[in-house]
Structure formats: structure tokens, C-alpha cells
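Beneath this line is the structure, given in C-alpha cells, with notes to follow.
Every protein chain but one is kept in place in this view of the complex.
In order of appearance the chains are A and B, and numbering begins at 1 in each one.
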Amino acid sequence: MTAAPPKTVLVIGGGIAGLTAAVELADVGCQVVLVEKSASVGGRVARMHQYFPKLCPPSCGLEMHYRRLRASNAITVLTQAEVIEVSGLPGDFKVTVQVHPRFVNESCTLCGACAEACPAERPDDYNYGLGKTKAAYLPHGMAYPARYAIDRAACTEGCKACAEACPCAAIDLAAQPESRKFKVSAIIAATGWRPYDASRLVHLGFGQFPNVVTNVMLERMAAVDGPSSGRILRPSDNKEPRTVAFVQCAGSRDENHLPYCSAVCCTASIKHAAYIRALYPETAITIFYIDIRTPGHLEQFFARVGSDANLQLVKGKVALVEENPATRDLLVTAEDTLAGRKSTRHFELVVLATGIVPQTKGLPVALHRDPYGFLAGPNGASGYYAAGCVRRPEDVYTTVQDATGMALKALQCANRSVTHAR
Amino acid sequence: MAEAVLVQPDASLIREIIAMGGGDLKKCYQCGTCAVSCDLSAEDVSFPRRQMLAAQWGLRDRLMEDPGPWLCFYCGGCTTRCPRKANPGEVMMALRRYLTAQYDWTGLSGLMYRSAFWEIGALALVAALVVLAFVLPHGFGFGLLAQSPAALESVNLGQFAPKEIVHIADRLLALLLGLLLLVNASRMFRALTRGKDIPLGAYLRAIPNLLVEAATQRRWRGCQDHTAASNWRRHLLLVTGYATIFTLVVVFLPWFQVEDSGFHWTSLLGYYAAGILLWSTASMLWDRARRRSEMHRFSELSDWLFPALLFLTALTGILLHAFRLSNWPMATCTMYVIHLAIAVPMLVVEVPFGKWAHLFYRPVAIYVAAVSRESSKGSSSNLGARSN
Partner (left out) sequence: MPGKLGVYICTGCAIGDALDAAKLVKCATGELKAPVCRTHAMLCGAEGCGLIRQDLETKAVDTVVIAGCSPRFKTEVFNFNHGSVVERVNLREHVAWCHKPQDEDTQMLAEDYLRMGVARALKTEAGEPLHDEISRTLLVIGGGVTGITAALEAAAAGYQVVLVEKEEELGGRAAHSRRLAQEIEGLAESALYHPRIRTLCLAQVVKIEGQPGMFDVAVSTAGGRETIRAGAIVVATGWKPYDASRLTHLGYGISPDVITNADLERMAAAGPILRPSTQQPVRSVLFVQCAGSRDKEHLPYCSSACCMGTLHQIGYLRQQDPEALVYVIYKDMRTPGQDERVYREVQDHPMNFFTKGEVESVRPWSNGTLAVTVNNTLLGDSITVCVDLVVLATGMVPNASEQILNLAYRQGPELPVLQDGFPDSHFICFPYETRRTGIYAAGVARAPMDDALARTDGMGAALKALQSMEMAAQGQAVHPRGGDDSYPSFFLQRCTQCKRCTEECPFGALDEDAKGTPQPNLYRCRRCGICMGACPERIVSFRNYSVDMIASMIKAIEVPEEAEEKPRVLALVCENDAYPALDLAGVRRRQYDANVRVIPLRCLGSLNIVWIADALSRGIDGVLLIGCKYGDDYQCHFTKGSELAARRLENVKETLQRLQLEPERLQLTQLAINEWDKLPELFDGFVERMRELGPNPYKGL
């Protein structure tokens, strides 16, 4: 292997799109540099409890990818890293990657002594802030790379407790960022998405009332390794909710927020209804929607979950959520557009089905975007390709499809560069 | 299941509403955010979503039977929060323009709402007639040139515009416009009550409310928008100013129109009216120009003209008064003609055919909505709930 392998592809983003692209490219004979900005790969998918429509855990598919990453020499995974510079032309890019220090090296054995000794805390972003971790933390149980990390921003000044506690001498609190250079033939941007900031939906009460949560939070609440160990509970009093409202299009299909449809929220809410039904068969669920969008086979999932007598669908968008301060119950107002009646109903928990915002921060070059900020689709032999939710709002299944397709575009660049070199 | 209704969209209706300011009408995708955002919309007779839909589909009868557009006071919450930027507040405004045109049997209203040419033209025509009445020799048996040129050397307007004649004329005009308005309002009433079985008692019981509502427009106070309360107060003041000057002109003209440069106590009331009218209309125009609140963001020509004319009427009136007190005959006479050439067209055009009419239509709609709701309580066949 030479210092500059001829068929190398840079994949930016280690979520399901980036992982898929990386593994697919490695399996077709490419070298891959996978750059992930956080401390572990897996992205948003790693934070999900189950996929729709099979209601199977994402960690199962991720585990298969991780097994490939562990076993394959073809994929270089760089976490806490960002691409800071790209120069050159398609087929022959030179990229510089800045790798931020993790402060924990490869010797870490996951023994957890550092976290035990650590006095400082940080918000647990894996759980969407629903809990805290120590400043010395393992991103989550299935994290890859399986290594602790130190959040220096959260550290108590001058504290060295973790380094002293580590039996493997794995902690170096003075570690410095390093810069690595690669020659690559193509670049896949798979930087994914972030949930729309629900606190901007002022009338829906998020951030004002504790029992208004977002769909991504509910996903964590349902997870066994989540903040409530898989029990979906009202944040205000940790009680099992007996009535739950789902507010669809919370920010999506809305010219004041996200004008496009986020494509996954309908099926996600139906999935969440299935979680709740499985946990609490008596709980009554209402989904307020404009159009239920469950394309393809997802329709059958909708039909199955939707046939439940305790699940009610109301065509009408929730435009107001208020709180009864005494009970912390929520008053949800919507117009049932089929019945022509506007009404206010009580719920113990309200879930906002917030949408998908493309995550384009940290891309090293200005890529063509559509009016909504998503990266544009494949365009010839530009050498840059976008895959997954940074290209359009889509579910995991479509993202995997997309990432596989973009892997072929990257392979074309890689193969062309090999041909030219010969 | 009720018998299926044959639906035939009225294409001209849709185009008219679009032309009258409802251009974003078709963007609505029926989510109901507007009805929830609306502070005035009730649970069973919700709006504006249903009106948006009826208008989108061009359902004339349904719109005509619906008091909804008049129950809206344009708080603007619906428009601010509409996820499709379909602008329901302005569509409701356009619907009111459309309905005003529909109630008017002469068809003039519709012409004027649809076309700036017609609206300006109508105002100009009436203004020209007023001016001609004074300018044409022996035009109508009185007038500027009917008198000796000496008439222009005195502030005594009676010399060329005798009080008795003017008084008769303004009462005749009030009567004529009132009649037109009444005919239109009765057409509105018939449309609103069509097919509804409302007992007389209900009508009678609701009369006090009707009067209060007509006098105060208190429903407006339901708006939670931060500008609503001050807008309502301003409007109420405007109405008092208007009513004062109306009474002075129509009832007390012989006293109000003073024939020399002296002062009469009725002028104090005139000051009140002029002050209020000047301030309130100027402030309304200023708001429209700034487009800060939702209610003022979109303005059609008709929205500008009425307050502008009212402002000018008040301004010319007070100038006329000042010139007379100053004993400037030529200026007084000229200003008088200008004053009338603004006030009369304004009244002729706006009262039965234009924006003024809302003073009449709104209370009627609120009245009918109240009585029909009362009478439908406990009855299953009501139009409000079309539940399946």
C-alpha cells in the first residue's frame, strides 16, 4: 500500500448514510476515509430505539457495520474530526482533516474508572439533553470507537482525577489537535440532519411546559439505554401518560418554518404510537395531522397500527398548546377539519413531530444547495456527492438506498483516477 | 348521510376574490391553524378555514349564507401563523369586499372594488357634479355664479349656498344613501337567514345586543393582538367623531353653518369631531403605510381612500371654519366647494357601495349569527356543525 492509495474516497459524516457509503465502497475495493465530527459514529440512527416499519433496533444493523469497520483495513475512521481544506480536482483532491483530541487514546479498555472519578458533568447530547453524563464519558453503550472521551469544556479547571484514575494510562489531558492530509478521488457529503428547533414553535409550548416533548426525545425515552430505561414517562412527574397527543408537521410544511415536508415524521409518530401501545395498552393516543404520509409499504404499517381502537386520527393541525399549571396537563387546540369543529382537549403528554433540517455546517467547500438549504443531487462528475438527509428529508431505508447510489458515483471518480494514473 | 350537494364552482367568484385582495386564497391546504389562531372563532362556527375553502371552491351560496366574514375583525393571528402564507385575514377582508358588492343590487360596488378606474372615476364624477353645481351658471338654481360676484366678497356662504337648500339636500342625500344601504342590508339579511328557521322571539331578544354592538363594535375587543385594543379605541373615537359631525350636518345645519365670521357654540362640537377625525384617520393611514401589524400589511385602494377622504373632509372643514373666522371671503368660498367636493363623493361612494357599509353589515351579521345560534341550540339541523 502506498502512502497515497489511488482509490480513496472521503466520506464526511458517520451517520447511517456515511457508514453505508463507507462500507459499500470498501466492499467494492476502495479505501475510505470516514470523518465524523462527534466522538462516535452512528449519528442520529444510533439514538433511535427502533426502526419503522419492522420495529427492529438500529443497533443491529449498526453492529454489522461496526464489525466491518473493526475487521476492515480499508476504512480509516476519524472521529471528533472535521475537514478543513479541500484542494485539487475531481479524481485528485487533497484534503486536510483536523482531528480534535479525544484525550483518551487507544489503550482505553472501557473500564469506566475515569467516569467514576470525574467530578464534572455535561448535558448528555446522546439523550438530547434529557440527562447528564460525566465530563469523562462513553458516548453510549454501543459506541464505535469503543473508547471514552473527555469533554474538556465541561472539565473542572485543573482537575486531573480521570488521568489519575485510569489504570491503562490512556488519558492525556494535554493532547493537541492534529492535522492529517489525504489524497482522495471523490468526496461524499453525508452530514445528515438535525431536528428543527422546537422552541421556535412558540404556540406549541416546547421549552415552556415540561410535558411537551419532541419526537427525537420520545425516541430516547423509549430506549432501554435512555433516560428512563425504556419507560415513556411524563417529564413533570414521571407518571405513565394515559393520554398522548402527537402534533404532526410541527414546523414542517410551514412557510414560517420549514416549507418542505420532512417525510419521516408521520411514520415516526405512528411508530411512537406503537411504542406507547406496547407499553401502556390503556393509553389513548391522538394523532393530529394534515396529511398522513406513509409511502410504499409503510402504508401497511400505518394500517396495522392505525387500526387500534385506542388510536384516533384527527385531520387538523394543532396550533395551540397550553398548560393547566395545577395538573401539568396540556390543553391542545385544533380544528377537526372533517367535522368542521374547533376544540380543545386535555392530554397528559404532547409529542411534537418536529422535522428535518439539513446539517451543512462544517462542509469544507460551498456546494450547490436547493432553496431550502439541502445539498443538490448528483451532478455529473463533480467529484462531490451528497447522500442521505443532507440531500433531502428521507427515512433510513431511503438513505441507505441513496448512500449506496452515491457510492457508485464516487467509485466512478475513483476508477477514472486510477485509469488516468495508469 | 345527507343527500350529496351538487357543487359547481363559480369561477368568476374565485377570480373576483383574488382581484379584491384575496390573491393567496388558493394556497390554503386546510390545516385549520387559522381557526385555532383566531381569537374570535367559536368552536361550532369556526372561521376562517371554512370560508377559505368555500372561496377556494367558488361556492357563492355558501359564502352568502355565512355571517363568518363579518365576524372577523382582522386581528391578524391567522395570517401571521398560516403555514402556507395563504393570508386568511386578507382573504376574509376580500370576502367582505366581495360580499359588499354582492349585497349591492346596483352592481356599482362590485365595479368599484374590482377596478381603480371605476372607483376613482366615480369619486371624480360626483366631485365634478358638486363643483359644477356651483360653477355652472344657473346650474341648479343656485350656485356661485347665480349670485352677484359680490357673494364672493363675503364669508356668508348662504349667499351662494343657501342653508335651507343645503339642509334639504343633505337630508335628501342621507335619506337616499340610507335607503340604498337599507336595501343592501336587507338583501344581506335575507341571504344570511335563508333556510334558517329562526323564531321572532329570538330576534327581539337579541336587539339590545345588536344596538350595543352597532354602537361599540365591542366584539373587536376579543382580539388578543397587542394592537387590537388601541385600534378598537381609535375606531370607536372615530365613530363618535363621525356621528357628531353627521348629526351637526344633517340635523343642526341651520345653526352649525354660521353666516358671518362670528362664533357659534356648535363649533365646539365641530372641533371635537374634526380633531378626532383628523387624528384617527391620519393615524390609521400612518399604520397602513408602516404595515407593522397584520391588519395593516395589505391595503387595497379602497382601504386607503375612505380614511384619506375622511381626513380631507375634516381638514377642509376645519380650514373652512378658520377662513370664515378670519373673514377671508374668497378662501372661505373656495374651501367650501372643495369641502363638499370631497365629502359628498365620499359619502355617495362609500356609504352604500364601499367601506363605510361595514358599519352596518357587521352588526347585522353578528346579530344574525347570535340569533341563529340561539335558535339552533338543541336542534340537530344546524349549518354550523356539518359533522358526518
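Convention: a residue touches a chain if its C-beta (ideal position, glycine included) is under 8 Å from a C-beta of that chain, and two chains touch if they have at least 3 such contacts.
None of these values were measured; they are calculated from a predicted model.
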#### Entry: Given A:Lys160, A:Arg200 or A:His297, the one touching the chain that is not displayed
A:His297
### Query
Of A:Ser228, A:Asn256, A:Asn310 or A:Thr404, which sits in contact with the chain we cannot see?
A:Thr404
### Query
Looking at the whole complex, which of A:Lys37, A:Lys134, A:Arg253 or A:Lys271 touches the chain that is not displayed?
A:Arg253
### Query
Residues of chain A in contact with the chain that isn't shown?
23-24, 27-29, 49-51, 53-57, 59-61, 63-64, 66-68, 70-72, 106-107, 109-111, 141-142, 146, 167-168, 223-225, 229-230, 253, 259-263, 291-300, 303, 315, 337-338, 340, 370, 372, 374, 378, 392-394, 396-398, 400-409, 411-412, 415-416, 419
### Query
Considering the entire assembly, which residues of chain B contact the chain that has been omitted?
1-9, 11, 14-15, 18, 26-27, 29-30, 50, 53-54, 56-57, 59, 84, 386, 388
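Methods note: only the chains that are shown with their structure count from here on.
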### Query
Distance from the CA centroid of chain A to that of chain B, rounded to the nearest Å?
56
#### Entry: Of all residues in chain B, those that touch chain A in their complex
29-33, 35-37, 41-44, 46, 49-50, 81-85, 384-388
#### Entry: Parts of chain A lying in touch with chain B, wherever the complex brings them together
203, 249, 253-257, 290, 316-320, 333-343
